[in-house]
Every structure is written in C-alpha cells, then in structure tokens.
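Every protein chain but one is kept in place in this view of the complex.
What follows is subunit A.
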Amino acid sequence: MEEVDVEPTTTPIPGFDSNQKHLGFVWGPGDILVYETIYKASGGSAGGCPFVHEVRKDEDIYSPILRKLFNESHHIFVGLQRIREDLPSKNKKPQFVSISKNYRSVIRACMEELQQVAVSTQDAAMATQYGNQVSILLAVELIWNLCEVLFIDAAPAGSLVLHLLDWVRLHKADVDEKAREVLASESPAEHQAYWDVVISYVLQGRMDEARQVLVKQAALQPAARVMFKLLDNLLMKMPIFNPGETQTLTEFDVKWRHWREEVDHCLQDQSFASNRHLEDICKILVGDEDVLLEYKELLSTWYHFLVTRLLFSHPTVKPTELHYYAQSSMHMFLDTRSVPEPLDSILLAAFEFDIHQVIKDCSIALNNWWFVGHLTDLLDHCKLLQSHNLHFGSNLREFLLLEYASGLFTHHSLWQLAVDYFDHCPEFGRVYLELQIERVPLDTERKALKVIRICEQRQMTEQVRSICKIMAKKALRNNRLGSALSWSIRAKDAAFATLISERFLQDYCAKGTFSDLDLIDNLGPAMLLSDRLTFLGKYREFHRLYGEKRFSDAAKLLLSLMTAKIAPHSFWMTLLTDALPLLEQKEVIFSADQTHELMFCLEELTSGKSVPTPDKPMQVLATVHTALRASLARVKQLFTLH
C-alpha cells in the first residue's frame, strides 16, 4: 500500500459533533452517505442528529459550464474509438495530434466561458469558485499540451525546442497584451514596460516582434544607430531549425554555433556596453544563465526558463536529455525553501517521460477523473502505455475510464454519455453497464424507451425484460391495459401478455362487455405472443362475426377455439353458453360433425376433467345439452329430407 502523498482534506458535517458520537458511513457510486450512530464517544451525552448527509466529492459535473466539457469531449472520445485499428501507427499520428488539439480547444472554450462568468458575476463566493475552476483548467490544458508535444507528437531533436517554444508562448499570452499597450501609447519607447516587452519577446524566441519594437527605440537614439543595427542584424540572423528543409540537424548545429560565436564576439568587443538593455539581450542570446535568472519575473515559471535556456544553449536537445535540463532549471529557478507544487512535479515527470507518474500525480491532484481518463485513453491509442496490468484484472486505461463513467452515471442527465464509455471498456464495461442501467429512474415512457433501446442494442435481454415489466406493471396499476400490452410485446413477455388477457377476460365476465375494444379489435400479429392473448383476440372476433350475422363463420370459430385448445378450460362454459343462441337459430348453423364435437366438449367439461365454474350452475349445462341434441336432431332431419 503506497503512502498518501498529500494531506487529505477534511469536510465538516453540519450538526455533527465528533466529540459526542461516532460517525457511520456507507459508500455510494460517487458519494458517501454519512449518519450519526448510537455509539457515544466516551463521556458523550444522548440526543443526536436525525439527518443523513450526502457528501459528494465531485461538484464539477453539476456545474453548467463544465458540463459542456463533458458533452463535447464525449463526442471526441467516441470519434477516437472508431479510428480503424488496422492502419499503421505512422499514418495515425497526425490524426491523434488533431484529436489531442480538439480536446484542448474544448478545454480552452470552457475556460474562456468560465473566465467571462467569473468576471461578470456579483456573488463573491461564486467568483472565487469560478476562478478556481479556471486555474484548474489552465493547469490541465498546460499539462495536456506538454503531453501532446512530448508523447503524442513526439518531436525529435531540432523540432522539439520549437514545439516547446510554442507551448510556452501559448501559455504566456500576457506579453502580447503588454505589447499592445506599449505600442498604443504616445511614445512607446519611453513607456515603462517597453524594455519588458522587448526582453519578453526575446525570451520567447520571437525575434521578429522584438526587432519591430526595438525599431522604436532606435528611432529615438540616432546617435546609437550603429549599435541598434548590429543587434538587429544578430537577431535577424539567428538560425531557426526548419524541419521541412533538407538541412540536417548537424548542419543546423554548425550554423547555430557559428552565429553564437558572432554574438559572443560582440559581447567581448563591448559593442553594447553603453546600453545595459541591449547588452542584456546579447547575453541572453548566448544563453547566459545568470542574466536569464535576473529576468525571473518576466519568465515567471521555471519551465519558461527551461525552454529559453534550451533555445539559446541547446537548441538541438534530444528528448532523452530533457529531464536533466528540466531538473536543473527547476532547481535554479525555484527558491530552495519553497515546496514544489503538484503542477511542478507533474511537469517534471512529463519531461522525464514517465507517463505513469504523470497520470498518477494528476489523479491525486484533481477531483474528477475526466482529465486522466481521456488523456490515458488517447495515449493508449498511441500505443504509449505499457500493458500494465493492475491487480484486479483490467489495465490502467480501462480502470480510469470505468471510474470516470461510473461517476457520470450518478448524474441525473449525463448518464447517457457514460454508456459509450462503458462500451469501450472491453473487460468490465458491460458488467458495469448492466448493473448501472437498471438503476436509472424511469419517470416517463419516453425515458424508459431510451433506456430499453440502449439495452437492446447491446443484447442485454434481461435488462430489457425487467424494464418492460416495470413499465407494464405501472401501466396495469393505472388500468392502462393497452400500454401494458404494448410493453409486453416489446419485451416479448408471453407471461405478462397472458396476465393482461386474463384481466380483459375477467372484465368481460364481470361486465358482460369488452373494455378497450380499440385494442382488442386491432391486435394484429401481436395476438400470437401468448395463447391467452390469441384466445382473447379470436373470442372478440367471434362476437364481431355474430354481430355481423355471419353465423356459420362465428360457429366455426367458436368450435375451433375449443377444439384447438386455444380457449382455457375455465372459459369453456362461457363458450358453450355463447353457442346457445347459435343453436337456437331457425336455420341450422352447426353441421352434424360440429355438433358432435360440441357434445364431446360438453362431456369433457362435465366428466370432471375440469370443474364447472361455480357461477354457472348445472342447469345451464343441461340447457346446452338439450340444445345440442335438438340441433343434432334437426341436422339429421335435413339429411333425411334430402
């Protein structure tokens, strides 16, 4: 068991005094339920807090602006999973870089919106909260960007420094703001921030901009024109590695050293001695670390210092050499007394190419699995993670995604996103989904339909059945027989369809008429779902035929209901009673064979194979028997006549 690296935070529970009673708790999927037990701490008194508290770790999923992050990144995630496996990795790299940039732009968009709200809100507490969220997102994007440069784009020596420069420039945007302010002023060269701007540009390797601003100063000091021209020249000639050109790294290195020597010459020659600022710039150009450290405030972070150092001292640095410079830069830049912040350790781990350490540190520092989950997934797609099997069977990527998705599932609305994440966790995703999906509350039919659709698409037949059963039962309780039947059909639940049919038949026996004729008359092929349902449909059809005076068809149907064993025995009495009016018609409806069959059914009924229902006394049976005999006689009469 590893040691905890940071102090855990304490959350006080309102109304609870830890001196008086012991606290009990139980874990939920994303939160803890906390309650006061009856166990007194020593010397405590009786009487306590009747409440159960829910303690949530992750507030972020309830923030409306951060929610957009979850939705947008879900879209990107799903797109990433569908990239075909069989393409060679070389072709996929630009795609992965582009996906990484997509994720980052989503983070930035969210950050900007949060920033706007933080500024405009009246509530001080909310402003602080938003401000915190903005800083976290800033840090997250910074780390992601670095990971993209080092791991995904995996720039080789030469391009590496250029990419790192871009990285630093992106996260130090205040230079442009300051520059705009200076250049907009009446006399830019005399603005107090003027030299800050120039030096900041140089530190960021933006020589063209630096030169443009320097020109303003040069204009003010015509006497020193030569000096300014010299520096301008040096700045212009600084070699920048161009990966597109045919120039090799070695050739570039030679060129660069040559240039550096030239700059050094100028220093030795005291060419800039009369202007401290210009001399500082020159010293920066040769990578003088002491001078760089003098401008700590402009650099503001050790990683800016690192990149500037690399630019001017080791522009051909190899990725494997980075960590050495990173460590030394951090030591040089930071106060020896100050403790490195979590962000610093994470960045350092990235420079050391220790991906696992980066992920681990980020998991601890952030309260939400969003960042580590998505980043790890992307790195896994780039085949950068060793298959590092964890103790409980799944790998790191899957573990993080499962954690993230489980957290989403607790949200009343974002649970739908979680489904796709579970889909792409091959080991345990399905099990997690099966367990969670049944707990989604089903307030409306529409929501139930969506949940069922999700289950059907993944062949989770058990879950489909159970959800349909819940909805059917609800419908039945509200006497919505049509809805209940509709749900049974969806679930192909013959048992429930039988139950519903029984209800209908009971209603009929009680009232003498059918309810919900619009349903029974239009069952269609759904009739075949259960025998009882088929019987119901056919029985209704019999009534219809009788109503339309199509007596021979009605008779045939009635008979088939009994002989084909579709009718339940309990209903035979009713059917035979229904046969009476047909038997008593003036014309002969039943043929001899049919009458015999009816008699056979009657005998079966009375012989004790099935008990006659108590509400249909023996007298009725006798009447039927008589009517059958009479009918038979009439048929025979017909035959003899002919």
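Here is the rule we go by: a contact is a pair of C-beta atoms (placed from the backbone, for glycine too) under 8 Å apart; a residue touches a chain by one contact, two chains touch by 3 or more; residues count from 1.
Just so we're on the same page, contacts and distances are computed from a predicted model.
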item	value
Protein that the absent chain corresponds to, by UniProt name, given "Large ribosomal subunit protein bL17m", "L-cysteine desulfhydrase-like", "Nucleoporin 43" or "Afadin- and alpha-actinin-binding protein isoform X1"	"Nucleoporin 43"
Which of A:Thr248, A:Asn478 or A:Gln506 contacts the chain that the document leaves out	A:Asn478
Selected from A:Pro50, A:Gly244 or A:Gly524 as touching the chain missing from the view	A:Gly524
Those residues of subunit A which, in the complete complex, touch the missing chain	64-65, 67-68, 71-72, 74-75, 78-79, 82, 412-413, 416-417, 443-447, 449-450, 453, 457, 478-483, 485-486, 489, 515-516, 518-519, 522-526
